[in-house]
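Here the structure comes first, spelled out in structure tokens, and everything after it is commentary.
Removed: one protein chain of the complex. Kept in place: all other protein chains.
By letter and in written order, the chains are A and B; residue numbering begins at 1 in each of them.
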Amino acid sequence: MADQVSAREAIEGPIPTLDPAEALARAREGKGYWKRVWESLKDDKVTIVVAIVLLLIFLAAIFAPLIATHDPSKGSIIGRLKGFGYKDHLLGTDETGRDMFSRLVFGARLSLISGVLPVIFALLIGGSLGIAAGYLRGRVNTVIMRSMDVLYAFPSILLAIAICGILGSGLENTLLALTITFIPPIVRVSETVTVQVRSLDFVDAARTSGASSASIMCRHVLNNVLGQILVYTTSLVSLSIILAAGLSFLGLGVTPPDAEWGLMLNNLRQAIWVNPTIAALPGVAIFITSMSFNLLSDGLRQAMDIRL
Amino acid sequence: MWRFIGRRLLYAVPILLGVSIIIFALVQLAPGDVTDILIPPEAPKEVADILRHKFGLDRPVYEQYFIWLGNLLQGDLGVSIFTNQPVGSELASALSNTLMLAIPAAFLGFTLGAVLGVLAAFFRGGWLDKLFSGIAIAGVSLPHYWVGIVLVAIFAVTLNVLPAQGMGPEDGDVWDSLRHLILPVITLSLIPMGVISRLVRASVLEILSQEFISALSAKGMARRRILFHIVKNAAPPTLAVMGLQFGYLLGGSILVETVYNWPGSGGLMNLAIFRRDVPVLSSTILVLAGIFVAINILVDVLQALIDPRLRR
Partner (left out) sequence: MTTPTQPAPTTAARAPLMTVADLRKHFPIKRNLLGRTLSAVQAVDDISFQVIKGETLGIVGESGCGKSTTARLLMRLIEPDAGVVTFDGNTVGGAHGVGVRDLYRDVQMVFQDSYASLNPRMPISMSIAYGPLSQGMNRKAAMAVAVKLLEQVGLNPVLYANRYPHELSGGQKQRVNIARALALRPRLVILDEAVSALDKSIEAQILNLLIDLKQEYDLTYVFISHDLNVIRFISDRVMVMYLGHIVEVGRVEDIYARPEHPYTKALLAAMPSMDPRKRTETAPITGDPPNPIDPPPGCRFRTRCPHAAQICEDRTPSLNDGAATGEGHLVACHMRDRRSGHPEARSSGASQ
């Protein structure tokens, strides 16, 4: 059959064909959806600014020992709560005389870790659960979604407080608490989006190829739901940072003498009466980081809203 | 309709059971137990054992759970390890204090949020829209407890016009009590305001883009009446979120209450955490979660009332 010349070819001449290996290569580098999202993102000025800000914050955290001007745990009795520029303290000193700038820079590490890591874990766990629940439906869906309902009975802060408050403070418990707090909403969003995608014809078409459910979920469903899941998840990062700092603020998260923005806020509460500007500084850091993630998420959503 | 309500109520039962199991499991997993708090570590083992027996800690786990659950269902929320007072009464007064904050904050946050959202939608693209949207994003990105601190710094420390903490003296006059409310309420209303205004803006924009609005306008309907139609369509999801936000306000007020030393349910939890007063902590969390579940059911029912499509 392959040797027969079709009627079309007889009339129009041989149809130029494509070497399969080359076709494979072309398929891989084609202007896919993600490429277009990337290009759209690059054009958005707000997103670029925000991305740079976040990059700087991350770099500051990573290279904290190199950037910090002083030892973040070394205090001084006389140099407490001094303003900007006192001696060589760029941003003043805190309530035990430690350099604010250095503590902020080192604090970025713990704040970012406790903010970003739980969201990543929750995305991996919750995303898989949600996609599975949405695609496989039936009993799998019921078991997963009903379990999430139980977790949903807690307002987010309350769940985190329950875990940290009862189990104890510390970084591990904070990470655990925040991960568990964020899994239910991610599961819910993933499931909703997956259910929508599953009703589309191409999923049925994929099923008629005889592929396994796992293969279909990975190769067909995932690419179509990832966008919306990511948009939602990035918006959670800002909340996570605020919550993590909040937990430390309550004494449930990171413990002294570690530097962490929420903890610093708590320690500086009484300093409000003496030097309000210094007392407010850690909050500024939280605000900038959180806002940047929010704007990044918005930018991502806009970029993904490309009309196909 | 009643079947719907009945189903939702019935469904709440396993959820609450699940919540109680989670809390109980957490308590079991916690390091140490009651004896560490009450008696010094050097005390002889027999004393610790007697204490454990008194609290029923030597029984098998599931037995402890059912005893605890049984007590709960009879309204016994346990006794504070620290004060030896029943948790129930402490919690009740604490909750009423929290409500004093939550209700005005909800009102403020929702109305301001809705107004900002509608205005932003109508002036879409203009500077007004960008300003309001900016405020909304800021509202969601700000750690509200920090804003509380900043407000205290400005109004209490620098300007000295408003009190920095607490509820004010018990026998103080109304105006004094109100002054104590202002800052905490504003602080608490920030997050709902941010969330609602973003939601309303998006909802109104989506409705405006739908064809039936153009149809109504083409028929010559006055703008005010079109607004009414828009509100009717935007209402259900917005109400749902409002309900949830109110639940968050009740359950998540701990941070603001810590900043202002407000003796509400959050303050109670704070104290319990500090003292490792497990009965108080676990009962408070349980009650707050229960209230949140109740609010969720209420919201579902209200939504189904408004939008018949939702009655499953």
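Basically, a residue touches a chain if its C-beta (ideal position, glycine included) is under 8 Å from a C-beta of that chain, and two chains touch if they have at least 3 such contacts.
Every value quoted in this text rests on a predicted model; they were computed, and no experiment measured them.
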| item | value |
| --- | --- |
| Contacts of the hidden chain among displayed chains | A |
| Given A:206, A:230 or A:288, the one touching the chain that is not displayed | A:206 |
| Contact set of subunit A toward the excluded chain (per top definition) | 1-2, 4, 6-8, 15-18, 20-21, 23-24, 26-27, 29-33, 200-202, 204-212, 215, 219-220, 223-224, 308 |
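In this text, only the chains that are shown with their structure count from here on.
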| item | value |
| --- | --- |
| Complex contact set, residues of subunit A against subunit B | 146-147, 149-158, 161-163, 165-168, 238-239, 242, 245-246, 249-252, 262, 265, 269, 272-273, 276, 279-280, 282-283, 286-287, 290-291, 293-295, 298 |
| Residues of subunit B defined as touching subunit A within the complex | 14-16, 18-19, 22-23, 26-27, 29-31, 137-138, 140-143, 145-147, 149-150, 152-154, 157-158, 247-248, 250-252, 254-255, 258-259, 269-270, 272-274, 278, 281-282, 285, 288-289, 292-293, 296 |
